[in-house]
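A protein chain is absent from this complex, but the other protein chains hold their places.
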Amino acid sequence: MIYLDNNATTPTDPEVVKAMLPYFTEKFANPSSIYDIAFKLKGVLENSRKKVAKILKVNSNEIIFCSGGTEADNIAIMGSVLAQKDKGKHIITSSIEHKAVLEVCKFLKKYFDYTITYLPVNSAGVIDLNVLKDSITPETAIVSIMLANNETGVIQPIKEAAEIAHNAGVLFHSDLVQGIGKIPVDISELGIDYGAISGHKFHGPRGIGIMYLRRGAPFTSVIRGGGHENNKRAGTENIPGIIGILKALEISSERISKGASHMAELRDMLQESILEKIPQVLINGKDAPRIPNTLNISVKYVEGESMVFMLDEEGIQVSSGSACTSNSLAPSHVLLAMGLEHADAHGSLRFSLSGETTREDIEKVLEILPPIVSKLRKMSPFAPPEFK
Amino acid sequence: MIYLDNNATTPTDPEVVKAMLPYFTEKFANPSSIYDIAFKLKGVLENSRKKVAKILKVNSNEIIFCSGGTEADNIAIMGSVLAQKDKGKHIITSSIEHKAVLEVCKFLKKYFDYTITYLPVNSAGVIDLNVLKDSITPETAIVSIMLANNETGVIQPIKEAAEIAHNAGVLFHSDLVQGIGKIPVDISELGIDYGAISGHKFHGPRGIGIMYLRRGAPFTSVIRGGGHENNKRAGTENIPGIIGILKALEISSERISKGASHMAELRDMLQESILEKIPQVLINGKDAPRIPNTLNISVKYVEGESMVFMLDEEGIQVSSGSACTSNSLAPSHVLLAMGLEHADAHGSLRFSLSGETTREDIEKVLEILPPIVSKLRKMSPFAPPEFK
Amino acid sequence: MSIDKSKDGRLYTSKVMEHFRNPHHWGKIDDADGVGRVGNPICGDVMYIYLKIKDDIITDIAFETLGCVAAIATSSIATEIVIGKPLKEAWKLTDRDVANALGGLPANKFHCSMLAEEGLRAAIQDYLKKQGRSVDEFK
Partner (left out) sequence: MSIDKSKDGRLYTSKVMEHFRNPHHWGKIDDADGVGRVGNPICGDVMYIYLKIKDDIITDIAFETLGCVAAIATSSIATEIVIGKPLKEAWKLTDRDVANALGGLPANKFHCSMLAEEGLRAAIQDYLKKQGRSVDEFK
């Protein structure tokens, strides 16, 4: 199996599992209890929070554990705007956000009459900071822009965007999910007020995430109960998950520079060789800085799902921005926002590598993919005669 | 270690951990992906949902996986009232609910102008159905009453309460967290519209819960994103957690009748022997039906935390309704709602057994507790001379 | 009518995958008697169907399809079903027949079997029109 869909999810690192295991059966008290084993576990929890904070370069009381990236995006944005009811009901986000952000915005629009501005991106997939600046109004409560796009890997100028928002007195949220484990993420350097991280995207466990909440940033808790996480997110703490996400962060931050250049090298090799071997392929996002593990291509005259299945038959897992399996037939909103034709968006493939990906894996892909494309182009009504 | 705080949390059953393990490292795709390993995992997910539904006697599309009991309570109540904006802004709950319910109600009151009615309980800890009936107004959007109280174990007449709500055209939510694994819970028999379940309370994993959502019950999703869980709760599915909570449900439902009578026998033995050995002890909730694992006592003239720590020094973990460790000094709202004096609420101890609790454990407690009480009473300014 | 998954726990039935791996009658007929062009690149699925017809019988057929697994498999099975058949019978081929012949399709892939039905009818209609005839004779 050559698994090249690491932006969708990653296998949990065996070291992460090993670190978690004792906390299921042996070290299992409720950290809110007062007896000794519980208090020790509370210590483990707070110690883990400190270590996480150190890696992300923030204060430990700015780390709020929750159930995943989606929840972190949701509660950060909702929690911020609800705490700023007087500020106005305008939100700025980008047209290439993950649904975890887009759908909260829609929710706030539908149920609470917020107005949403979706910033466009250029053909490279990057927002325009001037447009951001011009979009801010006195009513703007929050700006939310992702660090790295999950489909194209394109990195946004978060630091500059946050500065623009702050200069206008507006708070800034960033979905960091696809950045963690792929590029060094120094949250205090980014200067954001809220952030979202998901464990399973960098070999941590599923069902655990982190909301970064800058000290002093307006916030009202959305999931309420027993006052856990400093009254920011209630629910008995998922200690195994917290131990797991910490371990995954530790491993990835240790390996990041080696891992990133390894992935970038293989990704670039894949990109260049595909361009050599397969005519009429677009590299989506090639003119922007990208996280090192992601390659998004559009293969002209072919539809994505067909390629995904043919690759899968050969033991290679990738994804496509074709929405052929979802109920809407619209392809990737990200690729469309970059100005791709519908057909090209339907013909997209995303390869997302991990630190474990080998040169042999990439060579195998380069052997398998061209004949698949040829075969499908032969069948395609739009492919020019030279492909027949 | 004699762990008698199973209402706070339970150790994860090793069989549960074993069932989860392959889903961390080997079977790890994102169930939303389309290639074969992902589609198989989607099958595992839907199959697990079916099995969970069968145990709980509901339809599988009524099972929504989420991150825990707190979240399930939160999103059910918020999701229901937001979907019924035209219905009116009145919520009825009880004065003995878990904070996961009470705090959502407070949130809705503070941010969205809901009015909350808190039903009183009698000295046995049970709500009065007539008071419920009289509290319903045309504005009432939802009634939320827990199945079993976490502190006293007292079981509420949910079926009857739900019927009263339904007869008045009002929806009904029940926090089922402390019922599962202790008494058979047949959700369709209870006739509720929404329910909350937490994995770690019955030897399942932490960080996973279930919201029951009756087909057709009004609901709008609070955690939004990629359309997971049939658009009811977004976020990449926590497959290991789902496998784990299913396994824990299977184990507990298999063992429930034997387990319940085992726990009830030991609990009753503990209760009777304490009454014999220690004068001036109240049994909180003794005149109501209780889940079989829970014993809540108030020891006159003594404060709870002191007893908890002395027991802990002897390797026995229990909890107390004394709030001496929290920032508010008010003791258990549950015991106060039952009419206990503050001092008696401060002097409460909760023993919550599990299926693994042995007769020897209970005998040990009965040996250790009386001298602890004597010692503390000797120091107490309120204890009558016979205790000195 | 459409099923959500086949018994062996795959998105597509083995019949679908068989036709996807080795589609029948793909290609183009340059001197076709009737051509049907349906679908829309915006939606990701386009199908062209080419017919050779003699005595109102489909003597040869070919398809070109841009689309997903289901689109290619339904194209293949549809051509397989109607080759050698009288036009009148071919006209009656429904999306349901196509999906059934494949052992079922995922619910959200149903539109693909409609594409095959529509493509075939468009090609037949094209042929009849060229002949100065009307499809009413098949209705």
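Each chain gets a letter, A, B and C, in the order it is written, and its residues are counted from 1.
Keep in mind that, in the parts below, a contact is a pair of C-beta atoms (placed from the backbone, for glycine too) under 8 Å apart; a residue touches a chain by one contact, two chains touch by 3 or more.
Not measured: the values here are computed from a predicted model.
By the touch rule given at the top, the unshown chain touches A, B in the complete complex. Screening B:Tyr3, B:Phe24, B:Phe39 or B:Tyr301 against the full complex identifies B:Tyr301 as the residue touching the chain left out. Where chain B meets the missing chain, the touching residues are 301-306, 309, 313, 322-327, 329, 331, 341-343, 346, 378-382, 388. Interface with the hidden chain, as seen from chain A, comprises residues 34, 36, 39-40, 43.
Criterion: only the chains that are shown with their structure count from here on.
Averaging Cα coordinates per chain places chain A and chain C 40 Å apart.
One inter-chain figure worth recording: chain B and chain C are separated by 57 Å, centre to centre, where each centre is the mean of the chain's CA atoms. Separation between the centroids of chain A and chain B, computed from CA atoms only, is 34 Å.
Residue positions of chain B touching 2 or more other chains, listed in rising order: 34, 36.
Contacts with at least two other chains are made by residues 11 of chain C.
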